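A protein chain is absent from this complex, but the other protein chains hold their places.
Showing subunit A:
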Amino acid sequence: MFLLNLPRQVLSLDPLPAAGPDFGSVVGDDAELVEMEPETRQEVLENKDVVVQYVHFDGLGRTKDDFVMYEIGEVFKAKNLIDVMRKSHEAREKLLRLGIFRQVEVLIDTCEGDDALPNGIDVTFEVTELRRVTGSYNTMVGNNEGSMVLGIKLPNLCGRAEKMTFQFSYGTKETSYGLSFFKPQPGNFERNFSVNFYKVTGQFPWSSLRETDRGISTEISFPIWKTSHTLKWEGVWRELGCLSRTASFSIREQSGHSLKSSLSHAMVIDTRNSSILPRKGALLKINQELAGYTGGDVSFLKEDFELQLNKKMIWDSVLSASLWSGMLVPIGEKPSSIADRFYLGGPTSVRGFSMYSIGPQSEGDYLGGEAYWAGGLHLYTPLPFRPGQGGFGDLFRTHFFLNAGNLCNLNYGEGPKAHLRKLAECIRWSYGAGIVLRLGNIARLELNYCIPMGVQSGDRICDGVQFGAGIRFL
């Protein structure tokens, strides 16, 4: 039942939680939209036909009119009041998602003036634009490393939600910077274009390797049906070197400069309810990269995928299964570079093994492999006896896991049967249990007790308690 105070009483539409411009809430949840003044005359409007005559914007500065037009176009198509409310709400969500407004308020009012229709409605969006320049400072947790990030952002640079960002990150292992420009298609935020310039320095102690990348990349993202696609061209100048004098000679041989120019395509279908500790849904990511056809001196074809399925079970527990796999085929005479190969092992992939310490190695330095697979089966349950239920305790889960995987080099003359046999022999696996802590909606921490099995000579294991932090987990 929807009520509107007449003759003229403004109705404020504020369906979002008080937390601010956070667009994570549910669309179309219009059950609690009403502000009533009980003493005035009331009329039931639920099914009354209305016409949206005007949409006003208050507070637009540098944002271009034509750009916001695309976002609110649907509001004019509303036929009754509930429709107006729903469409306005959706428009508000869309406006907030552009990342150019700090606040968006919607006011729905009866129309007045000479040309006002008896059932005419005015919708007013009261917006507050973000400042021209915003700075940020935050700390980030990546795959087993922490860093401090200083950022400068220029949102809505030219008035059509273009964004320029500069980021400087000083980390425990690496220092890097990046400059990026982002432009969405008006009216279709998911279709966007971005250009990045960056320099990233990484240290990889498991390989005694230091890598400095300087690169340019351009990418276009667009949705097709339920999938989202990204096409990317990347040119990277890579400089490899030894981390220490004692690095093995196989690593030393890889030192020097190379230029990779690659075209890649990524497809993602994500129906999970959350990217960290999801309760239901599935994720499929397919990535393919072709290097060498657009220049540079590195040629290969790389394919990999990631699959995750989540199923809700009794007592609030979730069963999650994931499978990763990838293959790298060097093109031409040159063998693959250590910087392009796959690595496996560690608290974010096959638990119970040290970070990236599975597979081919030379004097304790891991060289990576050209093919790999890894699978995981997890049972997530709430903490025993559920302390802090409904609050802090919900950030934690206990989990039981079974991980398995293999990483090796293939001889491409042998054919697919031999490849499968090679990938199926010497499988590393591990099982155990632990506690998972969810950090916001981006990262998670794990403390596990692991029992590694199928250990091959040369693998480095972490038998017992293992701590892991990261974004991407098997």
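Heads up, the rule we're going with is that contacts are C-beta pairs under 8 Å (C-beta built on N, C-alpha and C of every residue); 3 or more make two chains touch, one makes a residue touch a chain; residues count from 1.
Please note the rule applied: contacts and distances are computed from a predicted model.
*Asks:* Of the candidate names "Ribonuclease H2 subunit B", "LANO_0F05754g1_1", "Anaphase-promoting complex subunit 2" or "Metaxin-2", which one corresponds to the UniProt protein name of the undepicted chain?
*Replies:* "Metaxin-2"
*Asks:* Tell me which residue among A:257, A:280, A:311 or A:421 touches the hidden chain in the full complex.
*Replies:* In the complete complex, the chain left out is touched by residue A:257.
*Asks:* Can you work out which residue in A:99, A:184 or A:296 touches the chain that's missing from view?
*Replies:* Only one listed residue reaches the unshown chain, and that is A:296.
*Asks:* Touching the hidden chain in the complete assembly: which of A:209, A:242 or A:423 does that?
*Replies:* Looking across A:209, A:242 or A:423, the contact with the absent chain belongs to A:242.
*Asks:* List the subunit A residues touching the unshown chain?
*Replies:* With respect to the unshown chain, the touching residues of subunit A are 237, 239-242, 245, 248-249, 252-253, 255-257, 259, 295-297, 363.
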